[in-house]
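Accompanying notes for the structure given below.
Left out: one protein chain. Kept in place: all the others.
== chain A ==
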Amino acid sequence: MMSIKRRFVATAAAALVSALAFTGCSGTPQESTSNQEGPATAPLLRIGALQEPQSYDPAQANEGHLAPIYQAVYDTLIKREADGALSPMLATSWEPGQDGLSYTLKLREGVKFTDGEAFDSAAVKANVEHFKKANGPLASSMDSVVGVETPDTTTAVLKLSEADPGLPYSLTNAAGYMGSPKALETTGIKTNPVGSGPYVLDVANTVAGSKITMTRNADYWGDKLPYDKVEFQVLAEETARLNALKSGQVDAAVFQRTATAAEAEGAGLLHKPYATNWEGIWFFDRDGTKMPQLKDVRVREALSLAIDREALLQSVGLGKGELTSQTFGPATQGYDQALDGKYAYDPDRARELLKEAGAENLAVTLPVSQAFDPSIYDGIEQNWKDVGVNVTRHQWAPGTAIASMLRGEFSVAYMSLVQRDDWRHIQLLLAPNATWNPFKTERPEIDELITKAQTGDEKAIAEAAKEINKIVVDEYWFSPIYRLEQHFYHNDKVDVQNQAEQAVPSIYNYKPTGK
């Protein structure tokens, strides 16, 4: 087996060993865990969900809040453990070709979809082709794949147009969900998933917009999950979610506002702190296309130093988070702890820098989205005004912020994104053609590092990520403020493991406590 990161191999192996120990290798998990950690099985898990899937077609799957719903009914080719390590699932191994232009997957034998169809290399081929054609939310994660070869029923070879170190990760996500080839071609797949996952959708007890019920897949090939039934209650409104959790109608739920989290904490609900996102100011227009002054790195530095990060963390984030000056997360190879304190609050220096840059009358348009606490905008606006910057606000209509940012309508904006692994972080934010680089900022030294990383081994990616991170921090491409805690709360009936890089835990991460 080969994975993109050496440490992944180690952790994956460790996870596998512990998984085998946990289940006693035999598919009879109940006996081995029932003595110390409470019962291994429980009748029902109820999760408060933010939204429901737009379609159960695996090609239309999205990540984040929706991941556990898809994971319940679809297995992925590769599994992502709670700590982010990759481990075998429907594929028992994955090996890149010598030239980096292919991945050979060895497939698990004896797996059947819930409609009785066999899972084999032909199924992988059908899924990949369907995924590429369907133009789902994560379709671009398969852009490098040009075809699938099936030398035998348990081997699938993904052919690539260019080296893609991010592919194994993509196979843990939407691109890796395997649906029954027979069902993929029907419209029924949109409302009734047919996969090989640990659960099946209980259509009779599922109410659109209200409740999704999953019952055990009796013929599941793998280790049973501890719950006989899982219910996702769709509670789009934050207060409704909090009320449902407080009154015991759901066992776990995620919140978006810090104030709600504080209330959940006050009500005695449980929480393990972890951060998935970073947020702060994005200087999209680093080359000064729309706002010429922004080309001067001193202006970007001044706008960064003017922000009182600590005050914002305390007042907006209620202290639940860590300050940062970099976009790479602590779990990545590109992360450098020394960089975290670099953009320390210094309004005097900010004024000097603006003067040096001849930008004393700087005017900034700050677009405002409803997705964030209004006080974050108030704070930043006040900080900038304090150093003599004239701030104008633009209010985005609901649902328009992301599209507007990605069309390059604003030079500067406040935004929050997940901290991904090095390669995907670079591909999504920093590469010249990255989706989140709307003004297409390009630096020859970064291009070179990306090319080196793409064709090199995992060490090459780690080194490139470190260097790129340093360039981006030194050049003030962004003004990150903090990594806020994810507000995932649950009651004492469940034990939950946080999932790296994901807003909510994966479906595999829940365990009953027996209370």
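What we mean here is this: contacts are C-beta pairs under 8 Å (C-beta built on N, C-alpha and C of every residue); 3 or more make two chains touch, one makes a residue touch a chain; residues count from 1.
Basically, contacts and distances are computed from a predicted model.
Enquirer: Choose one: "NADH-quinone oxidoreductase subunit D", "Quinol oxidase subunit 1", "ABC transporter permease" or "Pyruvate dehydrogenase E1 component subunit beta". The correct choice is the protein name in UniProt for the chain not shown.
Expert: So the chain that does not appear here would be "ABC transporter permease", according to UniProt.
Enquirer: Out of A:Asp99, A:Asp152 or A:Glu237, which is the one that touches the chain we can't see?
Expert: Answering carefully, the residue with contact to the hidden chain is A:Glu237.
Enquirer: For a quick check of understanding: of A:Thr289, A:Ser404 or A:Gln497, which residue touches the chain that isn't displayed?
Expert: A:Ser404
Enquirer: Among the options A:Asn62, A:Gln333 or A:Asn469, which residue touches the chain absent from this view?
Expert: Answer from the full complex: A:Asn62 touches the omitted chain.
Enquirer: Any idea which of A:Ala139, A:Val297 or A:Leu318 touches the chain not displayed?
Expert: A:Ala139
Enquirer: Of the residues listed, A:Ser210, A:Ser375 or A:Thr451, which one is in contact with the missing chain?
Expert: Checking the options A:Ser210, A:Ser375 or A:Thr451, the one contacting the hidden chain is A:Ser210.
Enquirer: Residue-wise, where is chain A in contact with the chain that is not depicted?
Expert: Residues in contact with the chain left out: 52, 54-55, 57, 60, 62, 135-141, 190-191, 207-211, 233-237, 239-241, 243-244, 246-249, 397-400, 402-404, 406, 417, 428, 435-436.
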